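Partial view: only certain chains, each at its native spot in the assembly.
Every chain is named by a letter (A and B) in the order it is written, and numbering of its residues begins at 1.
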Amino acid sequence: MSDAQTWTVGVTGATGYAGGEVCRLLAGHPNLRLAGVHANSSAGRRLGELQPHLLPFADMVVGPSDADSLAGYDVVVLALPHGESAVIAGQLPAETLVIDCGADHRLTDPEAWSRWYGGVHAGTWPYGLPELPGQRAKLEDAKRIAVPGCYPTSVTLALAPALAAGLVEPEVVVVAASGTSGAGKSAKPHLLGSEVMGSVSAYGVGGVHRHTPEMIQNLSQAAGAPVSVSFTPTLVPMSRGILATCSAKLTHGTDAQAARAAYEKAYADEPFVHLLPEGQWPTTAAVLGANTVQLQVAVDPDAGRLIVVAAVDNLTKGTGGAAIQCANLALGLPETTGLPLIGVAP
Amino acid sequence: MSDAQTWTVGVTGATGYAGGEVCRLLAGHPNLRLAGVHANSSAGRRLGELQPHLLPFADMVVGPSDADSLAGYDVVVLALPHGESAVIAGQLPAETLVIDCGADHRLTDPEAWSRWYGGVHAGTWPYGLPELPGQRAKLEDAKRIAVPGCYPTSVTLALAPALAAGLVEPEVVVVAASGTSGAGKSAKPHLLGSEVMGSVSAYGVGGVHRHTPEMIQNLSQAAGAPVSVSFTPTLVPMSRGILATCSAKLTHGTDAQAARAAYEKAYADEPFVHLLPEGQWPTTAAVLGANTVQLQVAVDPDAGRLIVVAAVDNLTKGTGGAAIQCANLALGLPETTGLPLIGVAP
């Protein structure tokens, strides 16, 4: 491995959860080397104070988060609140590989951007979900990649095969349970441990969560026609993980066998997406810290619906792992390089 | 209070979670006195060994769970696995008030019983959900009452007003998150703390959970027409609580105002069902240990669906509190007697 090619990586937002996860994964990557950590605040502090789990990087000093400071890396990962990535990205050299974990460059429709995020859309980048049909090729040699949101990743992978195969009608209902790390590291009262332990709550109900247009975009692409999405996120008492329960009305004639066959076919060659054996249901623990998605499908003949359940780690396959997966593709590395397939359980 | 009428209560299954909750609530009831605790196993042991939180009852000795042992109480609460209640209930005196927390007497359709539970249906008892239109009167003076299942309680209260008012189409989708106490106290590997902490999982997917026919029965009664239910339960890392996210397609013309008005009207006089102010969403912590339900409604105009979220404590309003509420009604006591309205939070 000593003569393997390596690229330097700078991560900004490294003191947050998504940025921290990118750093964690880089520690196990043979070709990518974490060369600098940056953040909006905390500049000048040791990373170890802020991310005590990142032991090998504990003595790195947090640098400022601006284009000048980030310009020297081969790869820059942006793990910033939406609105901030675009400003920095615009000033980075064209030859730098820039991976944006934020929302700024995911949507293709500028009007959708303005409606959901406000302001002017900064432009669309290749969307970093290689498992979406036709998408992988767009990421090879890309210099700018928009990492999907965590909910859209789970929901898209759960429903795209059924919609693409015409097994269900294009009106889907999603209820997703998320760990609290999805809400980030900012200290808000409703995210206090005392509030979230022993409690489940819903939020962003009624189609107002900003990940909704991204799901619609992906699923409509898969279906080849407009898809409506009813999306309800819930907050559950754990740090990591998303369990998305997705359903849609069966089209005439779809049975369990056909449904299963469509998923087997769709994901036969995908290294990170695993349709579980019949009778086994996903748990978020099984994918904790791994870049994998576990899926199961069921047909409810009485209700006439297909139900698909997907488990992902919102910080790994949902963000930081996806960032590495995309970097691998863009750099011509094997897609799975440095990415764990095994969850940390129990 | 010294001259208030009191009734003696015997609880069988008192060493389990539902039975324990009935005992807990009886400690605060001015007219009902826990006079004996019984269980299938554990007979002869101190209750304090098995239910260390029930301090005032710690020295009660667990008696056997058979009709002879239970015959002497004014009120008998059965908190037993399905199939066991019916056998005992058949041998208890007709004048004893018998409250069954199990499933044996909930369904009205013997065929549905046989399909979902197997064997021969033991008969239907008045259904202990006073908040269901027309149901309260059936519980006054009843001598036999079937306490609803925990999921059906939350889902019925969430959706009945919309279906009754014709606001939505009779095809509903429910995803419910439940704490692990809903699965009871039997030691199964997938319920170990190591397995459930930090993890969310789905189970009984595809319409196979036994609470499904009960929901269909209730919601069809509310709608006055058959309702289909797609129900997916999930297990979340907490002991108590259910958060049910329920949705259905809006019928033509339903807007947020109409939806809210229907729920305000339906529950204006219900002491235990609370529609939260606009903008506030239910959390299970807020109802922990309380006999209350917190609800919120939203209309998603893009997806064309009504979404209702309900939070209950599966052991309180979902089982043990409902049992007391029903006993209050059957004994002619004020319905709220001895029942906490306040959750234990944080």
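The rule we apply is simple: a contact is a pair of C-beta atoms (placed from the backbone, for glycine too) under 8 Å apart; a residue touches a chain by one contact, two chains touch by 3 or more.
Just so it is clear, the model here is predicted, and its values are computed rather than measured.
S.K.: With 2 identical chains placed here, what is the total number of copies in the full complex of this structure file?
M.R.: The number of copies making up the whole complex is 4.
Basically, only the chains that are shown with their structure count from here on.
S.K.: Can you name the residues of chain B that touch chain A in the complex?
M.R.: Answer in residue numbers: 171, 173, 175, 177, 192, 194-195, 197-203, 205-207, 212, 228-232, 234, 236-241, 243, 245, 247, 281-286, 288, 296, 298-305, 307, 309, 311, 345-346.
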